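Heads up: the structure comes next, in structure tokens.
The complex appears here minus one protein chain, its other protein chains still in place.
After this line comes subunit A, so read on.
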């Protein structure tokens, strides 16, 4: 167990170094996309733990991101209004966001632990609908559809006057994402991770083995919601604004599709899903531009194409590669390894996750 943590820590540090180098190599817009993908990764990784590893479906994760985002906005603006500044302000705001999402996750998780299948989907769907509606109901605080702008301090002067703002944003978001991945990787290798998988595979067997099924499920929900909350908070910081439109039901559905396409049940799949969420709208815009359609047809396609592509990709992935992008990759890697006489524990996991 100890050695696992140490190994994960070493890997995380290596990843941080590689990503740091990457942020110096990318143009500002690509850094912004990288930052956005990192923010989404927090949420998709959390959802992977919930859906892929503990077997609970959530259609409300977009809304849980909102429960993390709004407190960050309120806290940041409050700090600014009181002229409080410093390097610790943003981490504190983000922690408040995570804590709020955690509480929301606990409430939903307690209900979820008593429900199965379509009933669970129904409750989480309600979360996705109700949370944005709350911003309208309490519009003196949340400013309705227009949302709130989020004050974010400029990069520290010690980085230099010309330091690109987008690189700074990428650093903030990547720090959050790496933290989430490190903690989740350790959690999954721990006793709790085994409990999650046991509950997912067979509740009765898990109960016979002495696992408290309900408590395990609630734990998975709380962890997952906290991750989503951090993702939402980071998104608010990146966009410097929060609004219900940013956390609509569509986002919740996109998150589910993203983790399925990325590869359900593995953290690496969550990374692919997050990248897809960022690149797809841009790709579809390029497609409509390249097609040189009549103005009205292009108009109609532009907004709807990402949805269509996402849907089609989802169907194709389900039919051709149930393990998602990551499943395909590790199958390829597994083949290579096997020829060198290695066994790949990941391949088995992928199999059970693909059911």
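Just so we're on the same page, contacts are C-beta pairs under 8 Å (C-beta built on N, C-alpha and C of every residue); 3 or more make two chains touch, one makes a residue touch a chain; residues count from 1.
Everything below uses one rule, namely that contacts and distances are computed from a predicted model.
*Asks:* Name the absent chain by its UniProt protein name; which of "Zn-dependent protease", "3-oxoacyl-ACP synthase", "ABC transporter substrate-binding protein" or "TldD/PmbA family protein" is it?
*Replies:* "ABC transporter substrate-binding protein"
*Asks:* For the chain left off this view, which of A:91, A:122 or A:144 is in contact with it?
*Replies:* Only one listed residue reaches the unshown chain, and that is A:144.
*Asks:* Give me the subunit A residues in contact with the hidden chain, please.
*Replies:* 7-8, 11-12, 14-15, 18-19, 22, 25-30, 32-34, 36-37, 132-133, 136, 139, 143-147, 149, 165-166, 181-182, 185, 188-189, 235, 238-241, 243-246, 248, 266-268, 271-272, 275, 281-282, 285, 294-296, 299-300, 302-304, 326, 329-330, 333, 344-346
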